[in-house]
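Next up is a structure, given as structure tokens.
One chain of protein is taken out of this complex; the other chains stay put.
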Amino acid sequence: MTTTPSSAAGEPVVDSALAADHGLTGEEFGGLCDLLGRSPTCTELGIASALYSEHCSYKSSKIHLRRFPTRSRRVVHGPGENAGVVDIGHGWVAAFKMESHNHPSFIEPYQGAATGVGGILRDVFTMGARPIACLDSLRFGEIDGERGARMRHLVDGVVRGIGDYGNCVGIPTVGGETGFHRSYNGNILVNAFALGVCREDRIFTATASGAGNPILYAGSRTGRDGIHGATMASEAFDAESEAKRPTVQVGDPFTEKVLLEASLEAMRSGVVLGVQDMGAAGLTSSCFEMAARGGAGVDIDLDLVPLREASLTPYEIMLSESQERMVFVTQRGQEEAVVEILSRWGLEASKIGRVTDSGRARLTFRGRTVADMPVEPLVDGAPVYDRPAAPPADLRERQRVVDCEAPEDPLRALRSLLGTPELGDKTWIHRQYDSTVRSNTIVGPGSDAAVLRLKGTPSALALTSDVNPSYCWLEPRMGGRQAVAEAVRNLATVGAEPVGMTNCLNFGSPENPAIAWQLRECIEGMAEACRAFDVPVISGNVSLYNETEGEAVHPTPTVAIVGVIDRLEDIGAEGDLHLVLGCGFWRPGDRVVLLGCDSGEYGGSAYQRLLQRVEAGRPPAVDLEAEAALCALLRQSRRAGWLSGCHDLADGGLLLALAECAMARGIGLRGAVGCGPLALFSESQARAIVTVPAARTEELLAAAEARGVAAREVGDVGGDRLVLDFEGGTVDSAIGDLRRVWTEALPRAVG
Amino acid sequence: MTSQTSRHAEGPEGRFVARVLVYPRAEVLDPQGRAIEDALGRIGFDGVRRIRAGKSFEVALEAADEEQASEAVDRMCRQLLANPIVEDYTVEWVSE
Amino acid sequence: MTSQTSRHAEGPEGRFVARVLVYPRAEVLDPQGRAIEDALGRIGFDGVRRIRAGKSFEVALEAADEEQASEAVDRMCRQLLANPIVEDYTVEWVSE
Partner (left out) sequence: MKCGIVVFPGSNCDHDVYHVLSHVLEQETTFLWHQETSLEGCELVVLPGGFSYGDYLRAGSMAAHSPIMAAVRRHAEAGGRVLGICNGFQMLLETGLLPGAMRRNRDLRFLSVDVHLRVERDDLAWCSGYRRGDVLRMPVAHAEGNYVDTGEALDELERRGQVVFRYVNGAGRREPAANLNGSERAIAGICNAGGNVLGLMPHPERCAEEMLGNRDGLGLLAGAVAGGGRLGALAAAGG
């Protein structure tokens, strides 16, 4: 068809006002007109606005993201694919990614969170990898009292949504994190991570190639779901968002499960060339991105797209975010084989178009061309902004050091901390998630890092997600470093070598220079740490505009890192692995050793935030060399089989970490530390507690000394009390008491 | 959101019984309805054109009069029984 | 099991629409109904005496006549829509 494209009947006139409604600046609209050599049709405007949205184009973050190291000898596919891929040995690769579903989850928590899980799973299995684990990183606002009613509803909906979706598809959720802070009152964060594995020669990419090859559409029919979702995720909230409510997508995990099985089977059949799911901006992003990767064009007949309601316009068809849909490009003439596989799994499939060598996307609808646009310039040539960045005006005020008072009664302080939803037990959440399906889970939720065996190999994968938004708010660069350092440390506690990182950058509006600065600084800090630990960033996601009426969320660059344990047999006896790799005391008589040193750091600490109600000062300094030395020591000790347990020191400091170790299995500690009561709550980094059989203590101490890591024996595992002498007193409590406070905290808070 | 009140039934002592039907909104995906349609097809019911799958609640309550009863049930629907973002509800009154 | 047929509604070309209500049997504990009663109490609805929580299906089907439609829907209920061990169902007919 060579006719000049035109809008479909009944569609509005395209002008700069309509473009502005679509979030395009005057300049962006002008650029689009120049690119097309004419005014865009309505469908074209919709397509361009989706591709130019922050969500698809990364226009405000791209220049910063370039700071991340993305290569290593293990990286197979870095950023740019649906999920990054790394080599994990023994002929296997892992594909993983994290993505946000913040705005949809705030609007409709259950469906928003559920479809977030669905989307990230599709990103993984479109690479040909079978998903084997999920993590979820959640941030909520205040949940106390009257005001917290809506937040409690959000917590409930998000957790049920994540659970119901992952449970139904049969992917274990093996960990995550959950935080509460007032800065999320108007914008919660729901970041979902998925990991899949695949034989190294079976990896797929989302590429459309070979002129004439058919394009198949598979899965659910297209409805009016989430139209404008991509643009919505890139706009700040205002009163008008209410009006956008009908755009909520509903997830269908059953269809996802059959789509997963059918897709993997189709990819094994040998006739599939490229696969792409329809995520944000649906058919638009899948067609354009696939074509761009293959340097190709596409012709799509929108009349052939299976619809749920006949009345959809071409604009709506292209922008619909109906879930559980995929696009396959197959060898010419072989599409029937794929259709056959899909239909055996009960899925509809239809041929909606073909690959061309025109480099253009041409869309027809009811005999009319409704879009004819060059692919490459729209996908790769989307605007890139170097937004003005400047530290927030109140930075000095924020970083002003506030004197921290020592607790009169450290036990009381400990109990108060354990009783907050922030530091309380998260079992109420993760017992709604199937964490053992697929029978790989050696260590599930409730530890520093989850550990999954890799059937058929001697090795295991470890995974964790971390970030401390208070640290990031006080000093973004240090906070960025810390997030990566803590994740690497969590992996080191189980002896895993980090092999790749993904992340989700949750920030306010980048058009605010202070936020642009936070973004840049956080990324810089993360990148420094990635280089120091030699961890490549292989995928990620940016979620900006998380703010309501000018109130932005704390900068929250969620980090998820995957590590490999080469030989599980080095670490401990097979039957003990679940104990040894966990972080609780379990064997009376073991020695408890504290690694690393304290510098009395309280800025952004849980003690200061939750007990003294102050959020100020500088966060703990992250000494990357000290972290690297500690992690190397932990991995060495793991490989040598010395450790019977390990837990890093994070939020809450030393006393909280010891209490967590004791509460894990109800087995206590009798010990002493040479510090005062306040230091029990310091959050200095690069520290961990390990337990070792007494006979191994010497070797461990010697190894620590060789690596320049401070080590001191704290006491012995045993009994049912936590007894710790410090300078000027003793903490002495029955573990059962602590446990009660800790386990009741979250259920009580969520009502 | 549709809230249709047809007939109020008043039992002894101001007792009312409402029936609340909650369905996925017409434009929203109804995976359960689809799955049931398919299942019915598989077991040989060919005449089935469409299934909508929803919830049904029977609410027995005391209220001073019809108006209060009706107002209370409507509020329950909005606050708890239905999720207006994805569901529509209707209220009918039944005799005990 | 109760199957109550009230009024048949026939659309054009033998199209019928049935409403099937499925509730836990009276002697079976209804955890969902109980939970809703509690939740309503907590958010301040004091007049509520009892809630029964069930499912509702709207079944649109083609059939030669009322009798066939009614027979088909009854069979659907017995074979799939309700589990007679724990659930009762009722069928009503609605116009399109």
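The letters A, B and C name the chains in turn, as written, and every chain counts its residues from 1.
In this section, a residue touches a chain if its C-beta (ideal position, glycine included) is under 8 Å from a C-beta of that chain, and two chains touch if they have at least 3 such contacts.
None of the values given here were measured: they were computed from a predicted structure.
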item	value
Among A:S72, A:S209, A:S358 or A:Q432, residue touching the chain not depicted	A:Q432
Option from A:I143, A:V158 or A:I442 whose C-beta touches the chain left out	A:I442
Omitted-chain contact residue, chosen from A:T70, A:N167 or A:N490	A:N167
Sites on subunit C contacted by the missing partner chain, in the whole complex	24, 27-29, 31-32, 35, 79-81, 83, 85-86
Subunit A, residues in touch with the chain not shown (by the definition above)	160, 163-164, 167-170, 252-255, 257-258, 261, 345-346, 430-439, 441-442, 453, 455, 568, 574-575, 577-579
Interface with the undisplayed chain - residues on subunit B	31-32, 35-36, 39, 42-43, 53
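We take it that only the chains that are shown with their structure count from here on.
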item	value
Distance between the centres, which are taken as Cα means, of subunit C and subunit A, whole angstrom	42
Separation of subunit A from subunit B, taking each centre as the mean of its C-alpha atoms, in whole Å	38
Subunit C partner contacts - residues on subunit B that touch it in the complex	15, 21-23, 33, 36, 39-40, 43, 45, 47-63, 69, 72, 75-76, 79-81
Subunit A residues within the subunit B interface of the complex	107-108, 110-111, 220, 223-225, 245-246, 248-252, 254-255, 308-309, 322-323, 346
Subunit B - residues contacting subunit A, complex	24-25, 27-31, 34-35, 38, 83, 85-86
